[in-house]
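Data first, discussion second: the structure below is written as structure tokens.
Every protein chain of the complex appears in place save one, which is left out.
And then chain A:
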């Protein structure tokens, strides 16, 4: 951990302004990802701006009939929220499938969206990694890549996006609301929020320097049957090999989003369109363009099987 200074923001505008004008500044929310990375000097901010006391911890209905979730709402509180459980059950289930109780008590909505990859080469600073150290090469591509992504990757980086929550948000077409360094506000559709690695895997999202997430907004409830199925190497407290978030309608239509397989939370129109044709068709559509390694090729079959399981249970 490099020495750093610390301040509490006075307002969201102040936070964004300070972040943009202070070299090496970062926001700190729950700290469950950032502090670990700082200890390993994977992240080396020189100044931390605490955004915990800005009233961003509320969940409230929107005029459009949706829900606005403050960026600092803890994962535990969000998963337990009555409206979320009633109208957006897939989000609650995805949250509860992630991390552990202790971590969810600290982890925040904004921080969860921005958590960094779990690629093991990213975590060892002696190893090459384009995401951690641009231009140093990708240690995983020809190394141990069993947990990594098969979709949206590039030759520069095959890291997976590890979040469960973000998969549900992708499914629900959430918007990420921000305030910029100039005090301007905007909403970024979740589909555009995370970026694919391309040649620049160190650039992971659409936020501009200093831009602060203030909330995440969900549109009107979708209805339907909400499921989140996470397949992993142990029963709890492990990142997904494959996860599927789905909302099934009575008439056979459905929508899907996927975790564990994409460089970002994965969703395609083609997969949703294939829903009435069954699990195999959805899998084929979702996995179109997959570029697996020898270690993670099984994720294709596992995605298809996980979908088959969801269809089977839906029928049951």
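Assume contacts are C-beta pairs under 8 Å (C-beta built on N, C-alpha and C of every residue); 3 or more make two chains touch, one makes a residue touch a chain; residues count from 1.
Methods note: contacts and distances are computed from a predicted model.
Q: Which of "ABC superfamily ATP binding cassette transporter, binding protein", "Acetolactate synthase small subunit", "Oxidoreductase" or "Cytochrome C oxidase subunit II" is the UniProt protein name of the chain not shown?
A: Answer from the UniProt record of the missing subunit chain: "Oxidoreductase".
Q: One chain is left out of this view; which of A:241, A:254, A:271 or A:286 touches it in the full complex?
A: Considering all chains, including the one not shown, the answer is A:241.
Q: Which listed residue, A:58, A:86 or A:142, touches the chain dropped from view?
A: Of the listed residues, the one touching the omitted chain is A:142.
Q: Check the options A:118, A:133, A:208 or A:291 and report the residue that touches the missing chain.
A: A:118
Q: Can you list, in ascending order, the chain A residues touching the missing chain?
A: 1-3, 39-41, 118, 120-121, 123-124, 126-127, 139, 142-144, 146-147, 231, 233-239, 241, 298, 301-302, 305-306, 308-309, 312-313, 316
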